[in-house]
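The complex appears here minus one protein chain, its other protein chains still in place.
Labels A, B and C are assigned to the chains in the order they are written; within every chain, residues are numbered from 1.
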Amino acid sequence: MTVTVTLTKQPELYLEADQITPDVFAGKTLDEIGAIFISEGKVKYPLSEFATIEGAAGETAADTKIVLKGDWTKVKRIGQQMTAGEIVIESDADMYIGGWMKGGKLTVNGNVDSFCGIAMAGGELVVNGNAQNHVGSAYRGDWRGMTGGTLRVKGNVGNDIGTFMRGGTIIVEGDAFIHVLTHGEGGTIIVKGNIEGRVGGQAVKGDVYVNGKIDFMMPGFAYVDDVECEVDGETAVYAHYIGDLGERHSVVKGETVFSNLYLKK
Amino acid sequence: MSKVIHLNMVTQRAVEEGEAMESGKTTQLYFDVCSLVEMNAEDIKELDINPNTVVKVTSECGEVIVKAVVARQTCPRGLCHIRQGVWANQVVPPRTQSTGEPQYSGFPVTIEPAPEARIVPAVELIQKACNKWNGQLLWPM
Amino acid sequence: MQETIKHVACPYCGACCDDLEITVEDGKIIEVKNACIIGTEIYHHASREGRVGSPRRRQPDGTYKDITYEEAIDFTAKMLIKAKKPLIYGFGSTNCEGMAAAGRVAEDAGAVLDNCASICHGSSFLAIFDTGYPSCTLGEVKNRADVVIYWGSNPQHAHPRHLSRYGVFPRGYFTGKGYKGRKVIVVDPRYTDTARCADHFLQVQQGHDYELFDAFRMVMHGYADKIPAIVAGVPKEKILEVCDIIKGGRYVHIFFGMGLCHSDGRNHNVDIAINLVRDINEYTKCTIMAMRGHYNIAGPGIVWAWQFGFPYCIDLTKGSHAHMNPGETSSVDLANRGEVDAFINIGTDAGAHFPIRAFEKLGSGMPMVTIDPSVNMAATVSDVHIPVAIVGVETGGICYRMDNVPIQYRAVVEPYNGILTDEELFDRIYERMQELKKEGWTTDEGTWDYATPLADVRPVKEVYE
Partner (left out) sequence: MTEYIIKNGSVIDPTQGINAQKMDICIKDGKIVDSVSGNAKVIDAAGKTVMAGGVDIHSHVAGPKVDSGRLFRPEDKLFRSPMRKSNLRMEMGFSVPSVAKTGYDYARMGFSYVVEAAMPPLEASHVHEEIRDTPIIDESAMPVMANNWFLLEYFKNHEIENAGAYASWILNATRGFALKCVNPGGTEAWGWGLNCVTINDPVPYFDITPAEIVKGLIETNEYLQLPHSVHVHANNLGNPGNYTTTLDTLKLVEGYAPKSAFGRDQVMHHTHLQFHCYGGDSFKSSSFESKSKEVMDYVNKTKNLTIDTGNVTLDETTTMTADGPFEYHLTHLNHLKWTNVDVELETAAGVVPFVYDPKTYIAGAQWAIGLELALFAQDKERCFITTDHPNAGPFWRYPRVYKWLLSAKARNDVIENELKYGNKVVDTTYIGELSDKEISLYELAQMTRSGVAKALGVSHMYGSLKTGMAANVAVYDIDPENLPSDPEQYEKAFTNSFAFFKDGVLAVENNEIVNYSMPKKTVWVNSIVPENKQVERDIRDKFLKAYTVDLENYAVFDEHVHNPYAIKVDITQ
């Protein structure tokens, strides 16, 4: 079952729409969905003040799909903490898209601002444009960053990609700026474009695959050997580095476990 | 055509700036100690100017007219410094890398001689940027 | 009549020197002893002609007209209530009593509350969130430290008495030889006046401190052999030499500053420095400290942490709970994004110290109030400028030194022209907001759940002794 929400009015500032999730919409009538509150600063409005709502929601989150039409560039927190179902955003969107997401699928047919997929635990998040900073990163102070799910950005990303990552996969098809897998303790990050630097800094564990070039390598990554890897469906030879040698590492069965960096030859 | 040099810029505190700030940002003293760009002597040479020449500094987000001087706290070649404050902030990129902190240190600029240009007083710069300039300095320096 | 007031704490930098002697005659400051050049200027400025003695309202032609405190407070209270997302930013020169009062106002107004750390040591907060803060009070450095590192900080300019009071020169309990017993290491891209005092100067390539820290950490983790020949412009041999000094120290201390916070990577430059301190503690005692800029810029972090659990960038608009995430709720980002609709600039100068491309959005598009003893750049574009008493000169209060030690400030003269203190002003704004809310004032559109006034949340005084 699909609910189509069309944004018809732009906010003066920004809207926060953490209530736009299949979990909240499920089992509600269109009127009830229209009465869901979204906020602009300290002011609350019913969703219907800014949008028209059509279609019907499913009984459960899993069988609810939400399609967002119109211009959602100035709307934050769409799909926050969603556990199932699907959201498609047919425009750019603002911060925290798919933040703390646990399941389901969220697709953005445009660009997103920072903090998309923050502390993501499951599900699939696809951004068919660029994303800003802190993609699949941790909330401030939390040592438990992204723990599961798949986050794919078709375009470029900024800094802090997968900071404090512990699980799941991030795929960036364009370039990244700095700080990839910083403080990583697991998970996989694939960057198909170039990265300026600071890849794997302070990483305890976790893997990074880079198909382009890295301008500034961390000194703490040491070359081991060349290996053939299948990365996002394509096989190639990669130079394998381990690190960060400046960070603590656990020892499992007598073997020190490092973070791995694979740089395409 | 005059020369242009590409440098990396930082903006930080200086004791002269601190003293002038406490004395008042509308003062001549503040104007004198903050509307400077400090450079390596070799970079000044490369620009083909004498020290104390007025120059235009341009960054990704704006430009400012200041006086080029040889840094007493030596900048290595390729690095230049404007003391933090009104003139520096005409060119500091506001991007924060999602930390809240602008790019005060480490942003590319170009510097070119502008001996005829006027160094604009602080209040005028601020009021113009905010569309609140009425054509006269209400706080004469 | 002349009077000399001793043990006065200085309202300039985070070193909070509390040994000033101020001589006052007929309510005017005539002599300042023991302060640095900047601190001295603050006291003299307070007694100079041209102080602003009354709140003022900007006129359409750009001139200012004196108004009463009642009018200024009413303007501010109404602005806070009507705005959807007002920003209250500053507190670089306010005492903690004023900050606590501002916290009450901000919560009641549904505002974003932020302080100058946002553009200064905010990166350090982010690093502390991630990695913690193994630190000490300045007396530990004075009494124990034999290896002192200044990394990306230039106290000879920003904290002029820091080296003599705490970091390099003082003789302490276990450091009777003073500077002769200390090794001083400075890391900076520029050969600063602080670097000139160093035994070892590492000229790091600007923006690459992170890599240099990683190399230091590799030494501590036993991978010195894997360090490349040059890291961030510093030769491997120099890194190893300095690491030997560090490991051989009895007590190592790192002071760091804006060189880390303002360059690429921001918080991660600090966060890896803190992790280096953890590593060094495997070999010898090591602590670290942020060179906080203003005398009480540690204060708002401390006061708001006990009020809201967060030190800065506190979004109170939801009313139900506080939210903090620099990058979103930080003043410069809010300005860049056009995400606020009213602005109070208090005890700082966003006009001079924000990048102009950020400030112009605050200074041109919304109602704005500046609260500051002096005419600063922000005041020149504000709708209302409200002068307040200068902390440490005209009013006392508690201020937190860079090591988070509370220093009790003193007043040496009466407030100029009877102007209010920050605390009095914010309490009166609070009272006015309560009155307005009772009269039914609220936002222009939508609904605001917290438009009904709270019971008075100010601490209740009672004498028991």
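Note that contacts are C-beta pairs under 8 Å (C-beta built on N, C-alpha and C of every residue); 3 or more make two chains touch, one makes a residue touch a chain.
No experiment lies behind these values; they were computed from the predicted model shown.
**Q** Identify the visible chains that the left-out chain touches across the whole complex.
**A** Contacts of the omitted chain with visible chains: A, C.
**Q** Have a look at C:Gly62, C:Gly139, C:Gly181 or C:Gly365 and name the one touching the chain we're not showing.
**A** C:Gly139
**Q** Just one of C:Cys243, C:Met324, C:Ile344 or C:Ile390 touches the chain that is missing; which is it?
**A** Residue touching the absent chain, from the options given: C:Met324.
**Q** Tell me which residue among C:Glu41, C:Glu107 or C:Asp264 touches the hidden chain in the full complex.
**A** C:Glu107
**Q** Touching the absent chain: which residues on chain A qualify?
**A** Spelled out for chain A, the touching residues are 100, 139-143, 248.
**Q** Residues on chain C that touch the omitted chain in the whole complex?
**A** The list for chain C reads 6-7, 9, 18-19, 96, 100, 107, 125, 128-140, 142-144, 165-166, 171-174, 250-251, 278, 281, 284-287, 301-303, 305-311, 316, 319-322, 324, 396, 398, 400, 403-408, 452, 454-465.
Heads up, the rule we're going with is that only the chains that are shown with their structure count from here on.
**Q** Hey, how far is the Cα centre of chain A from the one of chain C, in Å?
**A** Each chain reduced to its C-alpha mean, chain A and chain C end up 33 Å apart.
**Q** Of all residues in chain A, which are in touch with two or more distinct other chains?
**A** 114-115, 133-134, 159
**Q** List, in ascending order, every residue of chain B touching at least 2 other chains.
**A** 97-98
**Q** Given the complex with chain C, which residues does chain B contribute to the contact?
**A** So the residues of chain B in touch with chain C come to 8, 10-15, 18-19, 21-26, 61-62, 71, 73-76, 79, 81, 84-86, 89-90, 92-106, 122-123, 125-127, 129-134, 136, 138-139.
**Q** Which residues, counting only chain A, touch chain C once they are in their complex?
**A** Contacts found on chain A: 12-14, 39-45, 49, 95, 114-115, 133-134, 139-141, 143, 159, 164, 178-179, 182-183, 197-198, 201-202, 216, 218-220, 222, 244-248.
**Q** Spell out the part of chain A that touches chain B in their complex, as residue ranges.
**A** Chain A reaches chain B through residues 114-115, 132-134, 158-160.
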